[in-house]
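All protein chains of the complex are present and in place, except for one that has been dropped.
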Amino acid sequence: MAAPHFGSDNVSGVAPEILEALAAANAGGVDSYGGDALTGSLDARFAEVFETDVSVLPVGTGTVANDLAVSFIAPPWGAVYCHRDSHIVVDEANGPEFFSGGAKLADLPGEHGRLDPATVRAAATAFDPTDVHHPMRAGLSITQATERGTLYSVDEVAALGALAAELGLAFHMDGARFANAVAALGCAPADIAWKAGVDILSFGATKNGCMAVEALVVFGDRRGEFDTLRRLHKRAGQLFSKMRFFAAQLDAYLADGRWLAWAGHANAMARRLADGLAAIDGVELLHPVQANEIFLKMPEAAFERMKTTGFGFYPPGPAGDIRLVTAFDTDAGDVDALIAAAGGC
Amino acid sequence: MAAPHFGSDNVSGVAPEILEALAAANAGGVDSYGGDALTGSLDARFAEVFETDVSVLPVGTGTVANDLAVSFIAPPWGAVYCHRDSHIVVDEANGPEFFSGGAKLADLPGEHGRLDPATVRAAATAFDPTDVHHPMRAGLSITQATERGTLYSVDEVAALGALAAELGLAFHMDGARFANAVAALGCAPADIAWKAGVDILSFGATKNGCMAVEALVVFGDRRGEFDTLRRLHKRAGQLFSKMRFFAAQLDAYLADGRWLAWAGHANAMARRLADGLAAIDGVELLHPVQANEIFLKMPEAAFERMKTTGFGFYPPGPAGDIRLVTAFDTDAGDVDALIAAAGGC
Amino acid sequence: MAAPHFGSDNVSGVAPEILEALAAANAGGVDSYGGDALTGSLDARFAEVFETDVSVLPVGTGTVANDLAVSFIAPPWGAVYCHRDSHIVVDEANGPEFFSGGAKLADLPGEHGRLDPATVRAAATAFDPTDVHHPMRAGLSITQATERGTLYSVDEVAALGALAAELGLAFHMDGARFANAVAALGCAPADIAWKAGVDILSFGATKNGCMAVEALVVFGDRRGEFDTLRRLHKRAGQLFSKMRFFAAQLDAYLADGRWLAWAGHANAMARRLADGLAAIDGVELLHPVQANEIFLKMPEAAFERMKTTGFGFYPPGPAGDIRLVTAFDTDAGDVDALIAAAGGC
Partner (left out) sequence: MAAPHFGSDNVSGVAPEILEALAAANAGGVDSYGGDALTGSLDARFAEVFETDVSVLPVGTGTVANDLAVSFIAPPWGAVYCHRDSHIVVDEANGPEFFSGGAKLADLPGEHGRLDPATVRAAATAFDPTDVHHPMRAGLSITQATERGTLYSVDEVAALGALAAELGLAFHMDGARFANAVAALGCAPADIAWKAGVDILSFGATKNGCMAVEALVVFGDRRGEFDTLRRLHKRAGQLFSKMRFFAAQLDAYLADGRWLAWAGHANAMARRLADGLAAIDGVELLHPVQANEIFLKMPEAAFERMKTTGFGFYPPGPAGDIRLVTAFDTDAGDVDALIAAAGGC
């Protein structure tokens, strides 16, 4: 068996409950391409979680969730305001531009991975939206939890949502770590979703114990355009023939509050690890640790000592930044061993 | 447990060996995005099957396999010659046109789902390929086994491959049912792939017992452009973070000749079913039954009697055509029961 | 001065009235990008011609007119039914597929360059339009005058328009030679445009005496989506900074019925040439000569004799077909000389 790995939350395997759900879904022949009962129940499943009617499509990766979401909210000549460090800007190989037919990701600065309403307003109002020369303001996309392991509070999301509504921007949330955000904020999922003005959510599950599934969740009026999303989804090769196995993952993930329990555990492990490391001489946390990611600098010697544990890490970035990530299956003993090693104990 | 279903081979679940492989792959933390050992071993795995060096990328669906393959072989101003009934023309929601940036699928007629070299030659030489006004000839795509349940013989594939080479066309094979073709022809996989001039193969696995995985297999000189395919693949959201679970499916599928055994079983069940039904008064087979698909017309009464079995079927097409498909897990007793019911016994 | 040329109607230069209009438009500084008075008057100009309110955008070529029109009427996952020999299929370097983001040009056969309603209906109803797997029926595009120098009668256009309305297809007319069609039919422009159900017209002018300008003319309800067309138009680089010079061409072209007079002359010259050639032994007209194009076969000796005139021709096609085209400035004496030469007189 491979060793624990703190480089990312997608180095983890799959929760046993997810594997069991796949096996359970395997019995007999069912209609393909989502015509099965399990897929048919997803809308209701998510409606319960979000306390409102929603329209849901499972997809295979966070990349394609974001690709489709951006193309859903912006025409080719539109601009989507987003953080400079966001996945859609940095980590999707220009997928959002491609899938949308050329929409511009207007990437903006913001402390600790968060976008500020004033920054968005300035960018979105820089041009007359009726002037055909310029990118037309169209969408707003934020990541929750952010790419820097921080959170937008419920009020902060709502403020961005209000701004989006005012300016006529469709509002997308990249929720690759949405569970971690909800668990950490202790809010209802709705509070940072449709109640805060979010139109479409990339609801992550893979990083938090599933095998390969995310859900695109559409709220409110935008549900009227859901047929367009279904075309985008099929065309992208996301209409899995044996869709039941993707629905099964989501079904098991949402059952019995597992998704929040698992995310809560990951968050707690990050807290424990951050606190332990922060006490070591020369260690500097670069961002508040609010979910399951830790960004820090540490003396090279301490990093070398951490590596003696045999656990997995990704190498520091160009500026010496180290990212450590905890997951649904992170072991508290491993965390303590890591802290001890780093501290030279 | 749901009843057997003869509407498609993707109404089936997953072979137990595949589920076991998923569970076995679950231990410990491994590098994500294909950095794991199992994914790392795929090229060698497929090289053994194809008796030559290959470059392989797993993807989640046949749609995206075809989308990426077409965009790999044709520039936006190119033409890809293909059968009028092929999946890339009829069933991918214009994905190949989209992913390629506008390449034209020059769809051609052909008996029993097969393309004829003369037809391809006439279309591909209709325009001067250096004249910028016209679609530039670029690719050839065939389906093996075809969309009508028939096969190209080894010689027929080779003849198309020779034509492609002569005209400078890249040669793609949609092998959603490649296993069925190899099992039925009794040839080596190489014989209808690179030895016949195929440059890139959509190697199907999902329909034949896997959960959700196909492989893009690149042969020969085109391997020099594999980095481009990796960009297309990532951008499309096919670089799964927990890639090990896709590699594990392919690994188990190819082990111990399972893929051919399963396909051979499906083919035999189709043969048995076709023979049984053909003996019934008023039943007409529309195409030779050479793999695991049967196209037929039958009296409405016979179809109604079939439905009394409780098995699953898709309704007849507009012209009354019925498609029946067998799979890796089709039960011979169910086949016999179906024949008996149709025959009124 | 170069010799007369019968290879195409775009080998001609520009009518003197057009050059004069360019010079007249040159005075003083005016707002750019269409903010000038001449451009501002185009809608009214065309409204007069078409006897209804219209929305108009000038573009530089027939290719881009068609590119934009197709992308205006079809989503990326849509199908546009059109003739197999149409410019959008054969002569635009896959521009329509590119500009539309992947829409499928479902190219259909039809005698003498004309599409038949039954053929369109069969293709457009082959698939369930709500099934996301298949290209979604979206548009119908015809060429008037056709690519074979024939015409749709007023009733024939209206029948196709009625079918389009019934099936929910947007209706585009490629009118590169719209003037020739109107002049030949003796109808009102409206009769084969909005009154027959056309939603958007590529209104040609370059081939009929202008320098480089066509107009996209939008009728009826589709005018509500004109802002989208304006975005497509700008993005394609068609919002000329000195737009006045494009508006001036159209303005002069429509003035005093010139456009119809010039097209009528071209048609008459084609009639005269066709009649003369048809009387020569061994000459076979391949299509009815109804506008300004003649398709024929002739003995090689006759073709060689034609070339002794020193006039310009394009070489015969692969099957020996010869195309001769007359224009607004074709000289009757040259026509007679050509006939005489071909006949060996």
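Couple of notes before you dig in:
Order as written gives the chain letters A, B and C; numbering starts at 1 within each chain.
Keep in mind that, in the parts below, a contact is a pair of C-beta atoms (placed from the backbone, for glycine too) under 8 Å apart; a residue touches a chain by one contact, two chains touch by 3 or more.
Just so you know, these numbers come straight off a predicted model, no measurement behind them.
Among C:K104, C:R148, C:R235 or C:R305, only C:R235 touches the chain that is left out of the view. Within the complete assembly, C:K207 is the residue of C:R45, C:K104, C:K207 or C:R222 that touches the hidden chain.
Of the listed positions A:N94, A:T119, A:S153 or A:T309, the one in contact with the omitted chain in the full complex is A:N94.
As for the chain not pictured, it touches subunit C at residues 1-5, 7-8, 10-14, 19, 22-23, 25-33, 59-65, 67, 92-95, 98, 206-207, 211-212, 231, 234-242, 244-246, 312. Residues of subunit A that touch the chain left out of view are 76-79, 89-95, 97-99, 101-105, 126-127, 132-135, 318.
In the full complex, subunit B touches the omitted chain through residues 33, 75-77, 101-102, 132-133, 136, 228, 230-235, 239.
Definition applied: only the chains that are shown with their structure count from here on.
The chain with its Cα centre farthest from the Cα centre of subunit A is C. Comparing per-chain C-alpha centres with the mean over every protein C-alpha atom, the closest match is chain B. Centre-to-centre, using mean CA coordinates, subunit A is 33 Å away from subunit B. Per-chain CA centroids place subunit A at a distance of 51 Å from subunit C.
Each chain gets a centre from the mean of its Cα atoms; for subunit B and subunit C, those two points are 42 Å apart.
Across the assembly, subunit B contributes 92-95, 98 as residues in contact with two or more other chains.
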